[in-house]
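Quick one: this structure, given as structure tokens, is what I'll be asking you about.
For this depiction, one protein chain was excluded, whereas all remaining protein chains were kept in their positions.
Going by the order they are written in, the chains are A, B and C; count residues from 1 in each one.
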Amino acid sequence: MTDLAAVKAALKTQAVETPSWAYGNSGTRFKVFAQAGVPRTAQEKLQDAAKVHEFTGVAPTVALHIPWDRVDDYTALAKYAEERGVRLGAVNSNTFQDDDYRLGSICHPDAAVRRKALGHLLECVDIMDATGSRDLKLWFADGTNYPGQDDIRARQDRLAEGLAEVYARLGDGQRMLLEYKFFEPAFYTTDVPDWGTAYAHCLKLGPKAQVVVDTGHHAPGTNIEFIVATLLREERLGGFDFNSRFYADDDLMVGAADPFQLFRIMYEVVRGGGLSARVAFMLDQCHNIEAKIPAIIRSVMNVQEATAKALLVDRSALAAAQAAGDVLDANAVLMDAYNTDVRPLLRQVREEMGRDPDPLAAYRRSGWAEKVVAERVGGRQAGWDA
Amino acid sequence: MTDLAAVKAALKTQAVETPSWAYGNSGTRFKVFAQAGVPRTAQEKLQDAAKVHEFTGVAPTVALHIPWDRVDDYTALAKYAEERGVRLGAVNSNTFQDDDYRLGSICHPDAAVRRKALGHLLECVDIMDATGSRDLKLWFADGTNYPGQDDIRARQDRLAEGLAEVYARLGDGQRMLLEYKFFEPAFYTTDVPDWGTAYAHCLKLGPKAQVVVDTGHHAPGTNIEFIVATLLREERLGGFDFNSRFYADDDLMVGAADPFQLFRIMYEVVRGGGLSARVAFMLDQCHNIEAKIPAIIRSVMNVQEATAKALLVDRSALAAAQAAGDVLDANAVLMDAYNTDVRPLLRQVREEMGRDPDPLAAYRRSGWAEKVVAERVGGRQAGWDA
Amino acid sequence: MTDLAAVKAALKTQAVETPSWAYGNSGTRFKVFAQAGVPRTAQEKLQDAAKVHEFTGVAPTVALHIPWDRVDDYTALAKYAEERGVRLGAVNSNTFQDDDYRLGSICHPDAAVRRKALGHLLECVDIMDATGSRDLKLWFADGTNYPGQDDIRARQDRLAEGLAEVYARLGDGQRMLLEYKFFEPAFYTTDVPDWGTAYAHCLKLGPKAQVVVDTGHHAPGTNIEFIVATLLREERLGGFDFNSRFYADDDLMVGAADPFQLFRIMYEVVRGGGLSARVAFMLDQCHNIEAKIPAIIRSVMNVQEATAKALLVDRSALAAAQAAGDVLDANAVLMDAYNTDVRPLLRQVREEMGRDPDPLAAYRRSGWAEKVVAERVGGRQAGWDA
Partner (left out) sequence: MTDLAAVKAALKTQAVETPSWAYGNSGTRFKVFAQAGVPRTAQEKLQDAAKVHEFTGVAPTVALHIPWDRVDDYTALAKYAEERGVRLGAVNSNTFQDDDYRLGSICHPDAAVRRKALGHLLECVDIMDATGSRDLKLWFADGTNYPGQDDIRARQDRLAEGLAEVYARLGDGQRMLLEYKFFEPAFYTTDVPDWGTAYAHCLKLGPKAQVVVDTGHHAPGTNIEFIVATLLREERLGGFDFNSRFYADDDLMVGAADPFQLFRIMYEVVRGGGLSARVAFMLDQCHNIEAKIPAIIRSVMNVQEATAKALLVDRSALAAAQAAGDVLDANAVLMDAYNTDVRPLLRQVREEMGRDPDPLAAYRRSGWAEKVVAERVGGRQAGWDA
């Protein structure tokens, strides 16, 4: 028996962080299709993010990306966000778009490039001080494209050295979230390719260093919920970058490609005590061909639905079937929760939170989309600047 | 016993087509790293391609990409190429970079977009008439990112209709090479995702429609040499887009990731009678971080080395071991050829062709790299314009 | 708007064929865990299959595997089945377990082995004559483990020759279903590795030759619903071998690993007019560690649930969103159907069919499991005899 009041309470306190860059243009190496109404500034991204929170009620923070969101006054930016009902979240570094980073950043063979990259990372911590952000999210595009191109092990040494300097700079209450990725843009080796590598580095750094799981960054067939369960057990799960994929790092809306997988992941989060502030639930998606704000609202709702189903699992029945070694019954307990249509429950939760039960319809009715198309004319639309 | 004279004769007549776009800038969605000296015009790309042929002796043609290589006078462009010792090869269409193509081109749900795409394809045949190119290479980025986004089957109907119109326009001696790709930039369905789909369409179109195998466009673990053998048996192998990959469509130098696979592919080509003008051997690569011209020279040499090894297979010994069901001996015959160091043989072949035995060293000595860096200043470097 | 009466009518006429071998023991190369009560004869397998039909109402036929189900009198076996409320379905050949088949069967380099295999296939058609089966299901373990081991193309020639002889033997109303498989037990080449190869052979044989899609037999990431849509469009989809997998050919319960994929497949079946007698819906699973009969009941229910959801898709709303190019709305229409809890509807359908609304509970109450454990003592349990 699940306690419905507890389920609803948990759903009401859920928080999904949306990324500033998802509101801007994005695409593939073949083409970036620009969309009308896309923000041109960090402030306009925050406006859009505020809309997502307004209609969902569970997206209170916004991740920044430096330099894409660079401003003169981060304190003012934080205030700008708060005036619109949201807060600034994780700061994401970028050490892959300067010409100097062709062969890597903090793993680069040239010490001067490594120093430059390190400078950027330390600047990001300065920004965190100003914004009050807790988390520095580190994703490194570092790697090699050809066997022999660089020394695999020496790059690990450089990585460890760079991370240690950043770690030393972290203040109280600040964390470093280290992201791993199977491949891309490096096509032979990636310097942090899997959770094991990220975990090994975090272990040596200390408790403020935590692993972040991007759901699209694994080899085909990888059991992601196993990694989630393991990292929670090791107390090293810092957060998620949610998205979904059929192939590589497709960055589709979370829950769009394999909603059952998302449910299994959220079940391990619930089971491992991860539905707490200790774990950051972030989106990291690209809405290349679909409207961005509604896609983000939909993504937040998908996370909610998976969480609701995970919370509905009858854990005592499950434990009993597992202890009895009854494979089919144990599986059935899990599937019962998954097969439940939780949309009515979530509509109710939203109403109890004073929100519209149907966030997408409410957003459409709001006229925001038409407004920004009309007003955001001229200037340079935000994007990846690749 | 292999006939060394025949091997050398085959190697001397080998022809690898280099793609104009490989001489320009390329990158990933994260960053395009520009390189000094990169061509700014179709003519400058032909200059570079002529250098590759000058030093290898086996790269006599250059593939064009429209609109990246659009010029006012294609007859003049063909003449420009010939004056530098090369010829224009396949014409590659582009139906993925116009804003109208966000949801596809000839598979798009809107008939107006389909007509526009078709117009471009027919324009490409016009260009072939002017350049004397034999092959129209068709790669479609068409597909969908989300389940339900469009009707899978209706898109096939539209595809068939569009291809039929292009096919009808082909002149005598002209061919359509239909390329398939597992995924990217579409992330849920791709309208021509595998050789079976390309083959089924070609069958209905007629003998001028042939399948092109891009070695980086397959699901993980796919046995590409099996596809090559099958398409040769079906007389539907039109050509190759050579490159190599560890992960997805990485577009690394052919032979760089799995030289043994390249050898197995070339063995099936030799065994199936495909080492002839009927099959187009083309490169399709991106030299994102390495120097472009030497990378292309190296790629051509890699194809040569794999071909030489394939030609050295003792086919009568192989047939005998196969007929006897001797697994280890049959494998050993193949491996003997693969394990042979064919570089001395190829140096000899080059000398007999009046070329330098070491193309890379000769290229370096030529001063071309320094010359273009000095001269190609200003203007807009060629690239994918994504 | 979906027509609920039509949905229920379609669900009532659905037919899922269960495989005789799924009632016997199975396992991996590491271990076969025997289960108490497992059938020892073809007749006992039919008893179990009859129970599955009794409790689900939609599993009226049973696939045979020769020689595992070899009996002296197939007419009597058919009668035995009918007396228990089921009928004999497809006949599955086995050309992989005789010592002669170490290097293949109808693709073997030795003509004597090929003749032996052909003899077995023709015997299977004789059995079909006796059982009244419509479909001969052909899966070939043929392939090679090492490069060079045999000639890829010659094996295709042998395959074509053998299939042609079998095809010529088919009577009116009989069909040949050709199954493809990515790999296993062959580990380098498989002679029918993908749908394209199966399709190409079927095309040459004639309309009685149809492709069968085993949902576990694809490369990682392959879009199976695309293949289903394509084969239906080509009128070459003969049927399914349903199961599910996370990795290779895991043969888990259908719908257990990726229920959303199963739904997408069933949607393409519905959309392509494949929910008809023309397409055989068969299970092909291994219940290595779970109780077999309940696992098969559960699998049948999983197919029903996916079918119900597919039937509930609001196709006119979907078509409208697709035509408008509204990516999110089109996706949402599909997801609405998927997110619906169809279990109440199916309980109602079962009641209207005069069955228990909860097949698993009814089966458990029936005491069949205890009965067969008590009675099926001694003798040799059925299995793969590997």
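We take it that contacts are C-beta pairs under 8 Å (C-beta built on N, C-alpha and C of every residue); 3 or more make two chains touch, one makes a residue touch a chain.
All values derive from a computational prediction rather than experimental measurement.
Colleague: In the complete assembly, which of B:136, B:163, B:256 or B:318 touches the absent chain?
Modeller: B:256
Colleague: Going by the contact rule already stated, which one of A:22, A:77, A:106 or A:229 would touch the omitted chain in the full complex?
Modeller: A:229
Colleague: Looking at A:40, A:70, A:116 or A:271, which residue reaches the missing chain?
Modeller: Of the listed residues, the one touching the omitted chain is A:271.
Colleague: Considering the complete complex, identify which of B:84, B:181 or B:298 is in touch with the unshown chain.
Modeller: B:298
Colleague: For the chain that got dropped from the picture, name the residues of chain C it touches.
Modeller: These residues of chain C touch the chain that is not shown: 26-34, 96-97, 99, 101-103, 141, 145-147, 182-185, 187-188, 220, 245-248, 250, 252-253, 256-257, 288-290, 384, 386.
Colleague: Please identify, in ascending order, the residues of chain B that touch the omitted chain?
Modeller: Residues of chain B in contact with the hidden chain: 220-221, 223, 246-247, 256, 258-261, 289-291, 294-295, 298, 305, 327-328, 331-332, 338-341, 343, 360.
Colleague: Name every residue on chain A in touch with the hidden partner chain.
Modeller: 103, 109-110, 145-153, 156-157, 182-183, 188-190, 193-197, 199-200, 203, 218-223, 225-226, 229-230, 232-234, 260, 264, 268, 271-272, 318-319, 321-323, 325, 327-328, 330-335
Please note the rule applied: only the chains that are shown with their structure count from here on.
Colleague: Could the interface between the copies chain A and chain B be described as same, meaning over half of its residue numbers are common to both, or is it different?
Modeller: Same; most numbers are used by both chain A and chain B.
Colleague: Between chain A and chain C, what is the gap in Å from one C-alpha centre to the other?
Modeller: 40
Colleague: How far is the middle of chain A from the middle of chain B, if each middle is the mean of its Cα atoms, in Å?
Modeller: Taking the average C-alpha coordinate of chain A and of chain B, the gap between them is 38 Å.
Colleague: Among all residues of chain A, which ones touch two or more of the remaining chains?
Modeller: 220, 246-247, 256, 289-290
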